[in-house]
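Here's the structure we're looking at; comments come further down.
Removed: one protein chain of the complex. Kept in place: all other protein chains.
When the chains are written out, they are named A, B and C in that same order, and each has its own residue count from 1.
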């Protein structure tokens, strides 16, 4: 599956290894990947936890469209997006994007495109829990 | 170790996992990585194997300089370069570059910089074995 | 003759409701759905809309059986 929504913590290295097992060895020369991990600080505050909400059905469809757009724009062999939902702790991975291609430029470009496109387009919403237990919805994404 | 030269096949996912274990969890929000894998074709020919030669001492020093340059240029937390030498088969990883940072732009930029810089600067030389057993030194690197 | 309405994230919390159905009778646009579902007239500027899992603007049309959703700016990744 090119798009995977995970309700439990996932291991990006395992996700890449498993997905790559389905791609013909020797066909790709380049793999670019990106992992977004939950930090323990944001906008000057210590963050203890996060809840990630999504729109089941719509979110998966949008992520598949983002991958289709990347395939239309660059000469890539395959691509993977994994995204967490639910309760997340600092240090846990939130998102993984990975691209396999023959040459490195396409992999680098498309992997970055996947991240920027999913951040701006896909229906995910983050709520942070601060020290003391107060909660706040994240109002806008960090710039690239 | 920020720079690792491997005489035997390595697993990029394991190398990232092991290196990341030494970085404080929650401090980084972004990890960008790139893996160069040996393909089974190059310049129109089927390639059965490759030998990678390096200049022990000089190569490691150059790769460390490349990492130091990345650290001077971008706000990154840590970086890793792993590079194979010796006899390599199609489908085996040749090189891994990975960068950890607070925000994604620095990770993407620095990871790509590591790859481009090591390809142009570090003393590695590739010799390909073609079908039939004939060998040829690779004369120049593929463009980015 | 119904339209399913969904609210997400802070909007869901503020409204204390995530899913509801409204009578489709007389509803022509996304705006009309918002008015019937919330008893308020204007969709706030920072509220995004979708119809059947596709982003849509407030003036765009709806029909019986559609799923219409309202949500704040996205913050994934």
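Points to keep in mind about this one:
To be clear about the criterion, a contact is a pair of C-beta atoms (placed from the backbone, for glycine too) under 8 Å apart; a residue touches a chain by one contact, two chains touch by 3 or more.
Remember, predicted model here, so these are calculated numbers, not experimental data.
Here the chain not displayed is in touch, across the complete complex, with B. In the complete complex, the hidden chain is touched by one of B:15, B:79, B:95 or B:111, namely B:95.
Residue positions on chain B in contact with the hidden chain: 36, 52-55, 57-58, 61, 83, 94-95, 115, 118-127, 137-141, in rising order.
Throughout what follows, only the chains that are shown with their structure count from here on.
Distances from each chain's CA mean to the overall CA mean are smallest for chain A. With centres set at the average Cα position, the gap from chain B to chain C is 49 Å. Averaged Cα coordinates give chain A a centre that lies 23 Å from the centre of chain B.
The residues of chain B never reach two or more other chains; the list is empty.
Shown for chain C are the residues in touch with two or more other chains, of which there are none.
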